[in-house]
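To keep things clear, I will list the structure first and then write my remarks on it.
The excerpt is restricted to a subset of chains, each kept in its original location.
Going in written order, the chains are labelled A, B and C, and every chain counts its residues from 1.
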Amino acid sequence: MIEQLREAVCGLHAELVRYNLVAWTAGNVSGRVPGEDLFVIKPSGVSYDDLTPASMVVCDLEGNVVEGAHAPSSDTAAHAYVYRHMPEVGGVVHTHSTYASAWAARGESIPCVLTAMADEFGGEIPIGPFALIGGDDIGKGIVKVLSGHRSPAVLMQNHGVFTIGASAKAAVKAAVMCEDVARTVHVSRQLGEPLPIKQDDVDRLYDRYQNVYGQRSSR
Amino acid sequence: MIEQLREAVCGLHAELVRYNLVAWTAGNVSGRVPGEDLFVIKPSGVSYDDLTPASMVVCDLEGNVVEGAHAPSSDTAAHAYVYRHMPEVGGVVHTHSTYASAWAARGESIPCVLTAMADEFGGEIPIGPFALIGGDDIGKGIVKVLSGHRSPAVLMQNHGVFTIGASAKAAVKAAVMCEDVARTVHVSRQLGEPLPIKQDDVDRLYDRYQNVYGQRSSR
Amino acid sequence: MIEQLREAVCGLHAELVRYNLVAWTAGNVSGRVPGEDLFVIKPSGVSYDDLTPASMVVCDLEGNVVEGAHAPSSDTAAHAYVYRHMPEVGGVVHTHSTYASAWAARGESIPCVLTAMADEFGGEIPIGPFALIGGDDIGKGIVKVLSGHRSPAVLMQNHGVFTIGASAKAAVKAAVMCEDVARTVHVSRQLGEPLPIKQDDVDRLYDRYQNVYGQRSSR
């Protein structure tokens, strides 16, 4: 089980590279080990080209290394905090993707003006607090904003994006879609004000997408 | 015939990826089966890497699955509506490409300020209505705007782009060119107002491009 | 000689793709056959993936096809006009690259605010007239603007870029650098006014770059 998850988490980092969400060694993916108080996460400061399943690090929910020759991502404490406090979460992703981080630097949430946003995020993508790395402040900010919120993504002020999902893959998808809509809404607002979508329509789109879209087997 | 079309439609999705028109599983291409009331379309929620000719879905013009192990694209109803009401259409493409969707989010058509727009679109790229997925509203909006219009592309408000063509390949070309001119006109307007092209010149450019350009065999 | 030039011109189209200067089949490169009143140019409407040395078309300086199974680029008349009237030109390139075309759509030349512009273009990149395809108007506009001008690139109003060079490769380099500086100056002007470079310094940079830079063998 852990071996499969090492492989999956390792492979998902290639999606961050493919969608230009990360520069150098920034950004990281983790996945919860089903049925155990453990998660698998990227090693710290290792190049995306050099990642292998074996180099992934297994941590407990306090962020302590349980298995692995490398130090875990410097964002491990934030991932661990999310897993501890949101039992429904099976995957966490962190990036400094350009457009999402640009909204984050202004401390602004992204308004829901695209049907694709209503589908995936159920409304706006919310802004979280400024928090320093090194303790539980980032994790607390993520959990406070995302608990009970439809959006699987939060923009952490002056920092970047954290996304969650039922699996590591779902969290990666949320990170990809977050940057995609952050960019489109940014571009749209550069030349005027995007038209709002009525809350009623947002609700219908969100409900439909969560319940109908995609192949049964791939949900 | 259907086997060839499955292969063609499958392969054309790679162009959406190559030109960065799609993120994750968004976007879809379909092609009408010549001489039959059928079309071939992308399966729903399947990754672009995993598409194969065999995974394409064959539908009738009501959007019912006739052949295929997967559920068809969630945009199938819109494609079907277009094929039912525009017999000259042999291919339909849908994307959320960034710049075109940015114009769509503001509810603005793209003015014709580039000779390449006059060539391919014969004038502005028009804006269509806001419409919810799940019935015929999107299809009706596309057909209403594009019937009798020179442009093979319509920007659906707050949503994205639909393009049509005599073939699936022609519709893909229109989607590629739509994003290209959406981006160039956007960039141009960021620092001032682009110069208009006289209607007379637009007409001459459109006429020439439709009748002279390209190899005979590739039209 | 012609065989070598077919191969070189064919291969240089890959640089247009690599630097994202072209979408679909837009854009073309040509090269003059040394010592003969002929040039080699891209066939019309053929995909970049499908270009081969054999598919290149050989034309005389009136633009008539001398050798080749395909129709030549729809911009052949403009290339031919340049070769007829500028004997020092060995290569011509045409693109609709995004940022250069955005300046062209506003009818604005690009001011020289980067040392790299002074190096390659010797000052601003000038704007040429609006001209319809189908006769010698585009060619005349290019030649009128570039004759005696330091810049190897001209922005044709509402259209795109034409570049010239001593060889096809030099013209491709000019097209790549034109888009690069068009983008950087655009981005710079988005948040304020770039600082001008004194004419004296522009002159010194241009002189040095034209006479000192690069390996002797590669000039």
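Simple rule for what comes next: a contact is a pair of C-beta atoms (placed from the backbone, for glycine too) under 8 Å apart; a residue touches a chain by one contact, two chains touch by 3 or more.
Model, not experiment: these values are computed from the prediction.
Visitor: Counting all identical protein chains, and not just the 3 shown, how many does the complete complex contain?
Guide: So the full homo-oligomer, as given in this file, consists of 4 copies.
The rule is simple: only the chains that are shown with their structure count from here on.
Visitor: If I drop chain B from the contact graph, what connected components are left?
Guide: A | C
Visitor: Give the residues of chain B touching no fewer than two other chains, as numbers and ranges.
Guide: As it turns out, chain B has residues touching two or more other chains at 190.
Visitor: Under the stated contact criterion, what part of chain B meets chain A in this complex?
Guide: The touching residues are 23-26, 43-46, 70-71, 74, 96, 98-99, 101-103, 105-108, 130, 132-134, 157-160, 186, 189-190.
Visitor: For the complex, which residues does chain A have touching chain B?
Guide: 19, 113-116, 173, 176-177, 180, 183-185, 187-188, 190-195, 197, 201, 204-205, 208, 212-216, 218-219
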